[in-house]
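One chain of protein is taken out of this complex; the other chains stay put.
We just call them A and B in the order they show up, numbering each chain from 1.
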Amino acid sequence: MFLHSLRRQLPLALGASLILFAGCGGEKSGTESPPAGHGAAGGTMIIGMDADADALSPLMSSSSFANDISGQIFAGLAKTNPDMAGYSPWLAESWEFSNDRKELTFFLRKDVYWHDGVPFTAEDVAFSVPLYQSPEIAYGSMRWLQHITEVTAVDSYTVRFRFDAVYPYQLTDANVATPLPKHILGDVPIAEIPTHPFHRNPVGTGPFKFVNWEPQQSIELEANEEFFLGRPPLDRVVFKIVPSQTNLVTQLRTGDIDFYPKLRPEAYEELQDVDRLRKLQIPSRVYYYLGWQNASPFFNDRNVRRALTMAIDRESIVKNLVKGRGEILDTPILPFLWAHDPDVPAIPYDPERAKKLLSEAGWADHDGDGWLDRNGTPFEFTMKTNENNDLRKDIVVVVQEMLAKIGIRMHPETMEFTVFIAQTTGKDFEAMCHGWKQGSKVDLTSIWHTQSINDRFNMVSYSNSRVDELMDRAVTEIDRDKATKLWSEVQRLIAADAAYTFLFTLDDLYAIDDRFQNVELTTYSWTYNMHEWSVDPKRRKY
Amino acid sequence: MRGVLLRRLLGTIPLLFGISTLVFFLAHAAPGDPALLFLSDDSDPVVAAHLRHNFGLDRPLHEQYFRWLARLAHGDFGHSFAQKRPVSDILMEAVPNTLLLSGVSLVLLFAGGIGVGVLSAIRKGTWLDRITTLLSFFFYSMPSFWLALMLLLLFSYHFDWLPASQMHSLSFQYESLSWWGKLGDRIAHITLPALALSLGTLAGVARYARAGMLEAMQQDFVRTARAKGLPERTVIWKHAFRNALLPMITLLGLYIPFLISGAVIVETIFAWPGMGRVAIAAIFQRDYPVVMATTILSACLVVLGSLVADVLYSWADPRIRVPSDSRVAGTGGTPR
Partner (left out) sequence: MTTRPPAMTGAGRAVRFAIMLVAIAILASGRSRLAPWAGTSPDRWIATIFACLLPLLVAIEMRVQPFSRFSFLRETARTPMARGGIGALLGLYAIAILAPVLAPYAPEAQDLANKSFLAPGPDHWFGTDKFGRDLWSRVLYGSRISLSIGFVSVALSVSIGTFVGLLAGYYRGAVDIALMRFADLLLAFPRLILLLALIALFQPSIYMLVAVLGLTGWMGTARIIRSETLSLREREFVLAAQGFGFGTRRILARHILPNVMAPIVVAATLGVGNTILLEAALSFLGLGVQPPAPSWGNLVRDGQDVLIQAWWVATLPGLAIVLTVLAFNLVGDGLRDAMDPRSRQDPRSRPGSPIR
C-alpha cells in the first residue's frame, strides 16, 4: 500500500467516528430518495490533483489519486472505519464467519445497481475475485488474496469466501477485491482485461458516476441518482489536473480550485490568510524514516545506529522543515492504530552521548582532520533518496548538516523514483531516506522479518530472531488483546535496535473552500464521506 | 524538384531507423524497472515477475527489439505500461495539443519577432532600437521555466487576468459557452503558455530580422528604388522587407525542435496536455513503448520541419536549390 513516493500518498483520519449508517434498509431505486447527508442537493466541487490517473478501475489503478477517484465510482463489500480497526456494512448488509473461521459469508444489499442499470449480485463478486488473483492481471496486492481458495455465489445476494488459513485479517482480505461488473467484463478473455477500455470508462456501484476524462486535464464525475444510500448532494465532482505546485496554490487562492488534498507545509502556511479557505490538519498514515543498511560495516553495530539517531534533532526537523505539522515517531506502528505502543522508549536527541557511543565503537577523530575515522577509514557514506520528493531531499540536506556536527560526512544522492526503488529493494545503498504509508493491516513482517530481506521490503537487512518469532505469532493471533501485547514487544525491540531512525509522521494538510459542508476528512482517506458533502445553497458558484 | 524531395524523404527512413534503434537500447539500458512502479509493500516479488512477463520484458533484449520493430511495421506502437491503453490513443490525444501550442507560438514568434526587428532596423540608432535590442537579449537569455513561473505569478496570481492552467475551462462550464465564448476561452488559456514558449525565441528572431533588414536596406536595388523617388514606405515594405524576409524562413525549420523540447517544461507548468508531458512522464515511469513512440514522432517532426524549411527556402529564393546531398536535418553550413 505504499512504496509510492510520498508525493503521491494519501491521508488519514482520526477520531472522526461517525457511524456512517447502520443497516438502514435504503429506499428502492427510482423512488424519490432524500440525499444521504443533510445538505441540500446541487452544486459542483473542483478538486485539484497534481498528476493524472493511470486507470479508474480498482483492478488496474495504482496511483493513490486514481484510487481515490475509483473509490467514488466503485463500492466495496464493507467500508473501512476511520480508525482502521473494523468495518461497517456497505455493499454487504452483514457478514458472518463459519465456526471454523474458514468460511466467510456476505449478505448483500438487494437495492444496488450498476451505473448502467444492471442489478448488482453475488455473481459479480464471485466473478471479480479470481481476476484480482490472476497473474495475467498482476494486481499489486494479490498476495492479500493468497488464502482465498474459492468464492461462490450461494444465491443472488449471498456470497461465500473459502479460506485455507485462519488469521485476523480474513475480512480485510476478502474486502480487497472490489466487485467489478460481470455483465461487462465477463466475456472478455483474461489476457485482454488489462488493456480493456473499461478501465478508462468505468461502470461501478458507488455514489458517483463516471462522466468523462480528458487526459492530463480533468476527470468529471456526477451524482449517482440510484446510489443505494440515496443520491449524494453534490451534482458533480471535477478533478482538475495541475502538475505544478505553484500553479495549484495560485488556483486555490483565486478560487479556480475548491479543494486540494495534498498541500505541502509551506503552502499550507501561506494560505492561512485566505479566510475563504478552511484549513484542516489531520494525522496521516505516512511516516518518514532514515534507513541504515545493517549489512554495511558502518551500520552493523546497533550502538552506532543509536548514536546516529541521537545526533539527529528530530524536533528541529518537525518544527522547522514541516512547520510543526507533524509528530515525532519512535515506532513502526503509527499512533492512530490499535497496536501502537505509546510507551516505547524514545532515543533522545543527544549529540554528546552520540559522540561517546561512537568513540566506544572505535569511531573517533584519530587523524585530527575534524572528521571521525576508524582504522584509517573515514566515517563517510552516501544517503540516497528519490528526487521527485522535495521533503525527503530537504530532510537529507538537514541531516547532512547534523551529522557533520558530530564529525560524520554524508553525501546526499538523489535519483529518479524507479531507480531509487530498484536500488533500495536491491539493498544497493548505505543509508536512505524513505517513507512508508500505513495500510489497514497491522503486519510488520514484510518490512522487518528476516525472511523478507531477500525478496520483500526489509531493505535495511534487519534481522532479530526474537522479533521474527514474535511477529510470526502476532500475525495469526485472532485475539486482539494478545496481539497488542505481542506487537508492543516487537515495537520495543525494533525501536531499540535502531535499524531505522524513525523521523516523524507528517499531517495531511487540506484547504477547502468554506462553502462546502459536511466534509469529514479522516486519516484513512479524505474521500471517506464524499457522498455526504454538500454546498451551501446560498453560496453555490456552479 | 519532386525527385529531390522524394529522395530526401526516403533518406529519412534510415535516419528514423537509427534513432529508434538507439532509443530502444538506450531506454532499456537505463536502470529502473517499470514493474516496480506498480508494487506496494504488500506485494510479492511474484507480482513484479508477472508484470514483467505481461509486458514482455522477460524476453531477451534483441527479441523484444524485433518484436517491437515488427509491430511498428504494422503501424502498431504497442500498449502503454502505465496507462494500459494503446500508445496510438495517447499520441492521438497529445500530438494535436502540442501542435496547437507550437503552431500558435510559431506564429507569435515570427509575427512578433519580425515586427520588432523591422521596427528597430527602420529606427536604427534611436533609443527605441537600443531598448528593443537590449530587451531582445534579455528575453533571449532567460530560462523558459523561469519566464513561465514569472508570467504565472504576474498574470494569474497578482492580476488574476488569465487562467493558469488547462487548455480550456472545465468541460461542464466550457460546453455551455457559445461558439465565440469557446474561442475566447481557448485564447485566454493558450496565451500564457504560448508567450512563455515564444518570448525568448521571439527575441532571437527579432535580432535576425533587424540584421537582415539593415543589410537589405543597404543593397543596390533599395538605393535604386529610393533614388527613383519611391515613397519610403514602398521602399521599406516592398523592396527591403521582402528581401530581408528570406533568410527568416530557414529559422522555421530550426525552431521546430526547439518548440517541441521547450514545450516539455512549459507544458508541465501550465498543465498543457501535450506530447512533452507524455514523454517526460514516460521516461520517469520507464514506459518504454511510449518513450519509443514519442521520440520517433518528435524526430519525424524535426526532420519534417527542416525539410519544409529547405523547400520554402528554395521556393523563396530560386538561386538556392534543395540540397540534394540529403543533409536531412538541413541545418547545414552557410550557403555562400
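Here is the rule we use: a contact is a pair of C-beta atoms (placed from the backbone, for glycine too) under 8 Å apart; a residue touches a chain by one contact, two chains touch by 3 or more.
Computed from a prediction, not measured in an experiment: that's the story for all the values here.
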**Prompt:** For the chain left off this view, which of B:L170, B:A206 or B:V264 is in contact with it?
**Reply:** B:V264
**Fill in**
Given B:G32, B:P163, B:G274 or B:P289, the correct residue touching the omitted chain is B:G32
**Prompt:** Pick from B:S80, B:S144 or B:S198: which residue touches the chain that isn't shown?
**Reply:** B:S144
**Message:** With the missing chain put back, one of B:S80, B:T133 or B:S169 would touch it. Which one?
**Reply:** B:T133
**Item:** Hidden partner chain, touching residue among A:D124, A:E416, A:E430 or A:D507
**Value:** A:E416
**Message:** Tell me which stretches of chain A touch the chain missing from the display.
**Reply:** 245-246, 249-250, 253, 264, 266-267, 269-270, 316-317, 319-321, 387-388, 390, 393-394, 396-398, 400-401, 409, 411-416, 419
**Request:** Go through chain B and note every residue touching the omitted chain.
**Result:** 15, 18-19, 22-23, 26-27, 29-32, 133-134, 137-138, 140-146, 149-150, 153, 157, 200-201, 204, 207-208, 211-212, 215, 244, 247-248, 250-251, 254-255, 257-258, 260-262, 264-265, 279-280, 283, 291, 294-295, 298-299, 302-303, 327-329, 331-336
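By our rule, only the chains that are shown with their structure count from here on.
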**Fill in**
Whole-angstrom distance, CA centroid of chain A to CA centroid of chain B, is 39
**Message:** Could you list, by residue number, the parts of chain A that touch chain B in their complex?
**Reply:** 1-4, 44, 46, 54-55, 60, 62, 135-136, 138-144, 194-195, 197, 199-200, 212, 214-218, 220, 236, 238, 240-244, 246-247, 250-251, 253-254, 256, 388, 416-419, 421-423, 425, 436, 439, 446-447, 455-457, 542
**Prompt:** What part of chain B is in contact with chain A in the complex they form?
**Reply:** 31-34, 36-47, 50-51, 53-54, 79, 82-86, 90, 93-94, 149, 152-153, 156-157, 160, 163-167, 170-173, 268-273, 277-278, 284-286
